[in-house]
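Please read the structure below before turning to the comments.
In this view, the complex is presented without one of its protein chains, the others remaining in place.
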Amino acid sequence: MTETKGDREPSFEDRLRVARTKQGLDKPAPTSASADMGGRSAMGIGLRVGVELVSAMIVGVGLGWFFDRWLHTTPFLLILGVLLGGGAGVANVWRLMGPKKPPA
Amino acid sequence: MRPLATLAVALLVSSPAFAEGMPQLDFKNPLTISQIVWLAIIFFTLYLLLARWALPQVAEVLEMRAATIGRDLDAARLAKAEADSAVVELTHATREAQASAQASIASAVDAAKAEAALRSAELNAKLDIQLNQAEQRIDIARAGAVGALRQVATDTAHVVIARLTGQPANDDAVNHEVGAVLTIRGQA
Partner (left out) sequence: MAAEHTIDALGQFRLFPALGPLGASVNFTQSNLMMLISSAAILWLLWAGMRPRAIVPGRLQALAEMAYSGISGMCTEQIGSEGKRFFPFIFTLFFFVLFGNLFGLLPFAFTYTSHIAITFALALMVIVIVTFVALRIHGLHFFSYFFPAGAPKLLAPLIIPVEIISYLSRPVSLSIRLFANMVAGHVMFEVFASFIVMLAGIGTLGVIAAIGPLALNVALMGFELLVAFLQAYVFAILTCIYLHDAVHLH
């Protein structure tokens, strides 16, 4: 950046202070950690919720199916897995959308 | 529309019926799995190269710049402080110089005044002397003139008396009268 000398430049002191804070303790504006998907549109939020629900369900169903095969309990654990997967999906969405906990 | 498509893909990928059409879910294809092995190799190599070689270079340059800028800013602050103190000094010096100039002007004016007073006093004295001398000269002149007046008056009185009476005037009486008149007029 080239500076133009002359009319109405900020005082040297201000500029020096700005430069110093920029070099030293540059605290960037806190950005929201929940940045996700395109924008804040209803579609975007729906997609976030959808992905969270679907992935929890996949894990629940997958675990239920796996343990069913292993323990020969078909189809009880699969049903349990669906329920727990749904619960976990809701928990995920709650964690994503719910009120933010104060940082411990 | 696009998030909907994304969600559709997300939902469809989890349904086994869709696995037929999607090459991504064709796990019978050995390439699907082998690409993960290559992924692991490439990713790990990339990580090593970045962590050991490329990123430290950037860090080094950034640190160097931070140090340089920090140094420059410190220097700037120091220079600024110096300049500030210099300005203070300058103002101080200016003020002092102004004061001393004021004082010297005042003293010069005083001296000039004293000088002028002295001069005028001298002149006065000289003038006084000259005045006195002039007065003395005037007095002498007047005394001379008055002396001459008496002579003229006496002579005139003699002539007038001689013409009027046909007899020479009595000297003593004329002198006395003339002297009296002159004394009355204050011109003796």
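Per-chain residue numbering starts at 1, and chain names A and B are given in the order in which the chains are listed.
Going forward, a residue touches a chain if its C-beta (ideal position, glycine included) is under 8 Å from a C-beta of that chain, and two chains touch if they have at least 3 such contacts.
Keep in mind it's a predicted model, so treat the numbers as computed, not measured.
The chain that is not drawn here is touched, among residues B:Leu31, B:Leu164 or B:Ile184, by B:Leu31. Checked against the full complex, the candidates A:Ala19, A:Ile45 or A:Ile58 give a single residue touching the omitted chain, namely A:Ile58.
On the side of chain A, the interface with the absent chain consists of residues 28, 30-31, 33, 35-38, 51-52, 54-56, 58-60, 63, 84-85, 87-89, 91-92, 95, 101, 104, using the contact rule stated above. Contact between chain B and the absent chain runs through residues 2, 5-10, 13-14, 21-25, 27, 29-40, 42-43, 45-47, 49-51, 54-55, 57-62, 64-65, 68.
One rule holds in what follows: only the chains that are shown with their structure count from here on.
Contacts from chain B toward chain A in the complex involve residues 2-4, 6-7, 10-11, 14, 66, 69-70, 73, 76-77, 80.
Put simply, chain A touches chain B in their complex at residues 12-13, 16, 19-20, 23, 37-38, 41, 43-44, 46-47, 50-51, 54, 57-58.
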